[in-house]
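Only one protein chain is missing; all other protein chains are in place.
Chain IDs A and B follow the sequence of writing; residue 1 opens each chain.
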Amino acid sequence: MKTMSRFNGVIAFVMLFFCLLGIDALAESNRLKPVTPDYKLSFPLDYGAHDDFRIEWWYITGWLETADKKPLGFQVTFFRYATDSNRDNPSRFAAKYLIIAHLALSDPAAGKLMHVERTVREGFGLAYAKPGDTDVKLDDWTLVREDNGRYVVDMRDSDFGLQLSLTPTQSPMLQDQNGFSRKGPKPEQASYYYSEPHLSVSGTVFRNDKPIAVTGRAWLDHEWSTAYLDPEADGWDWVGANLDDGSALMAFQIRAKQGGKVWAYAALRDASGNMTLFDPDQVEFTPVRMWQSPHTEAVYPVEMRIRTGDIEWQLTPLLDDQELDARQSTATVYWEGAVTLTRNKQPAGHGYLELTGYTKPLAL
Amino acid sequence: MNAATVSRWLLWGEWRAHWLQIVTALLAIAIGIAMAFSIHLINTAAFNEFSAASKSLSGQSDLQVQGRTAFFDEALYPRLADYDGVALANPVLELDVSVPGKQQNRNDHRLKIIGTDMFRSMQIAPDLLGLTEEGKTLDRVASDTVFLSPAAMEWLQVQQNDTLQLHAGLETVSLRIAGGLVRARAGQRIAVMDIGALQWRFQQLGVLSRIELKLRDGVNHAAFKAQLASDLGESFVVAEAQDQEKRIANMSRAYRVNLNMLALVALFTGTFLVFSTQALSVVRRRQQFALLRVLGVTRAQLLRQIAMEGLTLGVLGSLLGLALGYTVALLAIQLLGGDLGTNFFPGVKPGIHFDPPTALLFLGIGIAVTLLGSIIPALEAARAKPALALRSGSEDTAMAKLSTPWFALICLTVALLFTQLPPIFELPIFGYLAISLLLIGGIALMPHFTGRFFSSVLRRWPQYRGNIVSTLALARLANAPNQAAIALGGILASFSLMVAMAIMVTSFRVSIDSWLGQVLPADVYVRTASSGDQGGFPPDAQQAIAALSGFNRIDFFRTQQLTLDPNRPDITLFARPVDRADARNTLPMTDDMLTPGSIPSNAMPVWISEAIVDLYGYRVGDTIKLPVGAASNEFLVAGVWRDYGRQFGAIQMLLSDYQALTGDLSVNTAAMWLQPDTTSDQALAMLRQLPFGAALEISRSSDLRALSLEIFDRSFAVTYLLEMIAVVIGLLGVAASFSAQTLARVKEFGMLRHIGVLRRQIFALLAAEGGLLTLLGIALGFALGWAISLILVFIVNPQSFHWTMSLHVPWLWLMTIAVILLMSAALTALLSGRRAVSAQVVRAVREDW
Partner (left out) sequence: MLELRHITKGYAEGRKVLTDLSYRLPAGDYVAIMGESGVGKSTLLNLIAGLDTPDSGEIVIDGAAISSLDDDAATRLRRERFGFIFQAFHVLPHLTLAQNIALPLLLNGNEADARVVRMLEQVGLQGRGDHFPRQLSGGELQRVAIARALIHRPKLVLADEPTGNLDPDTAHEILQLIRAEIKANGATGILVTHSHAAAATADRVLNLTKDGLQAATPGGSA
């Protein structure tokens, strides 16, 4: 769901389709499968793509450090989207699946987010999301999971890009009920969802064709579903963080249109793998500091206090302006940024915060 | 004295006294400029719009890759997308699809559908992105949707969410109109579909029309293009955006140049009229100028005075012409379309843009020709010895200097030489130069010829007896030929052009008519409703057609477009049964062919059109390589046939060879010969009853012939209009010059009235002079026009359109025009001679200055 916003950002028409018709799509489609609690995730098969579901994404966020100890935030996303409308078309061009990718880099020195997005149809070996193991390609952008579990990302654009290898240091973290992640009050409002926290990163960031060696720590989400968004949903706040003690925190809330929340969830896994799950009423997001975007005049709670059970987390952004204004290309806006966390006021780790639905719904 | 004041007085006085001539001259310049300017405006607008529309389809690509034939395998697409240096590869499938219910307009019943991958094309040709209803953006990649430009919606009378029926081969396809192409150009009739949907629904799976490439920054385009071309081999053509423009320019260049030339001819006739007006006016005022010289006006002042008059005329006339031309262009574009009804620029609606530099250029041309027309008589007037000029009767001597036979003879000789020269840039520049030189030479020779001719008539005339009117008329024409000839110049110019055009058009029409008989020998022609390159009849449909009773013979044709040279428009390839032993039994052959029966049995023969010979240099007996089949194959050029249908060239080959080489067994057209007891209506009914009958375009050859000739006539409508205008200008010239001469001869008429010449005899004299002169002009114009028509038929047409024809003269029509012209000229002479019998004439004898 957090990634849904990214989806928004990436390509507006898909977002509209997804957000407005997402619920009905399940009923309409006799081919795409619903998400059910009885499915048991199995690896490495579920690292790969699931063509029977409408939407699927691989989403990586993380903190990097250059040789001179300068921090950078990055996010890499690949989507697979089933159009579900050209199944009978034998043409190799038939738009059965779309592949969408998004790359963003947060550099405090630059003072704002750099981002680029691409959308193409799957086909001709130019773009695909393969089943079996993570292997996604969009022209020359690739995300591949090697047999040893290491992910390799290669995404270059004209003025920036990155080549990273991300090595797992922990086992996958199956969210909610062993990877069946509820997104709303109704049971069918759900996705399959696992994370790989604490990925150890090394590689190169490119700025204006200049390579900069980097190391760091990242978080990967892989989530797939057919339909799950509640009609009452207004937007969502999400955080995923690698904590310094080796534990991993993920929390989100779906805000209701009338105020309050539709749903919420949080999970904290310690270094030894013990999961603590929090019910919707145990999770609470409280804005601390608001920032108004000079680009869109939207107001975001860029500093947030989150309570999970009796733990209080405070989030501070790497820089305020991590708004992703994609109105020029895809007509949507949200905030997606690197944050530092304190746990009960003690420095605790680094993560990514996503804030969506803070601007008016966008019309094409 | 204040020279400027005198100058003004003189100018004003002259114009007030002879306002009719001044108005005529103004009109002549204005019409000439207006013709030239409006044609230029229309052509430029149409061409630019057509070019812009084509460009909007290909967007801002750096390179385009196309096959030699219309379609190629889509496997090239991933190869190019991954090719080093390519930033973006945009695959495009483009089809011209037949619209049910629009077939009656055979020339204009297709809708261009562009199949794109919007994710690729939006970065290279954003204008082709369809606008969907809110929330239905996925319609852009759906398999059942189409997006239409506003002009296409208007043409098809549909709107968003309507269902559009289109023919695809033998089937009918229904598509939902999901939205518009709001950024399409005005009048641009196009549709956009998802490329996958287009491939599937229109049975073109696996093929593309072209791939547009955007290169990475810093890639050397020329080097990349060369490398890619050599990697892809000769089955593909790599072209730059400029090449595309050149190709479009090439397509209509001959048409545009020829129309411009016609416009210049109108301007030329106008110029001549200015010249004659000025010359006559100067001659008439010789005594006045002589007086001024006596009073102390210098030569230079006099020259300036006359040039000033010309300049004023030129400026006023040209400005009037520009305004007129602009208006005409606006009207013509609205009424006839940008190609003036010729269909050279289909599917665009150009707007006329006033372009100041061009307007200035035409203003300059107008002023220059007027000045030129004034300067020559002005020089003569300035050089004249005042004492001599003061005496009456010296006018014709003055005119004699304006026309030496040497000049005329040189013009004619050079014209003759020019007819022997080859085209420049594939345009018949020398042919047109020869035409103008013939005209100039012919007109310059006119006085000489008039004098000689009427002198000899006069010598044979029963001198001192009989009809005094004819004696007077002949004597005048024989002994004062120069003034007479000037009056004639306009008529000569316009009539000879008319004769030339009439002979050319008739020759063309007769040739086309007999050619149509040869190329449409069957009774009924059946095409699939889809167009050109899509082979419409699969083998089973062919069998169904062949199984029909009532036909003696059925031939199947496969036609498609072939790119031989990326800079030139595509040629047309016909694969059909041809009598291998003697192609004359099948095709309208020229004499240039191999001896019947001499084609080696192992050779694959092709028969090429004349345009192929001119454009590609292939000769009979040559072995040529053509991109037919998987690789290029060798063919033997067995003969040259005549083709008036495709000026960019066409090649005929055996259907059996084609099928063996390509494995493509589908055909586009079936030519069917009826059995004697079958009527064409019965045949049509049988064809309609076939399972795929609804999707067939069935035409009787008689209808096709009628339609072709109708299109032909429409193309030449503008030509006829130009001719008429030239003739009207010529008649205006006769009117102007006769009324000027009547005025100059007022004393002569006064004396004649004194010594007992009747009023009606004066009228008869004027009519006789006008008539005789026009008769000679017509005779001479006919000779000149015939010579010009030879240049048009045998030089201009083959060089610009690459077809030859035989000469045919429309005698009846020319005779009718000649009689009408003769009568109008005599009438004009009469009308303008009204003053010759007025009361002032009588007094004029006594009012010597």
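In this text, contacts are C-beta pairs under 8 Å (C-beta built on N, C-alpha and C of every residue); 3 or more make two chains touch, one makes a residue touch a chain.
What you are looking at is a predicted structure, and each value in this text was computed from that prediction instead of being measured.
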Omitted chain - touching chains that are shown: B
Given B:447, B:750 or B:798, the one touching the chain that is not displayed: B:750
Contact residue for the chain not shown (choose from B:174, B:479 or B:702): B:479
Candidates B:75, B:758, B:783 or B:815 - the one touching the absent chain: B:758
Those residues of chain B which, in the complete complex, touch the missing chain: 391-394, 396-397, 463-466, 468, 471-472, 475-476, 478-480, 747-748, 750-751, 753-759, 839, 842-843, 845-846, 848
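Here is the rule we go by: only the chains that are shown with their structure count from here on.
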Residues of chain A that touch chain B when the two form their complex: 12-14, 16-17, 20-21, 83, 85-86, 88-95, 98, 119-121, 124-126, 139, 158, 363-364
Interface residues, chain B side, partner chain A - complex: 74, 77-78, 81-82, 91, 117, 119-120, 132, 134-135, 137-138, 140-143, 194-197, 199-200, 205-206, 217
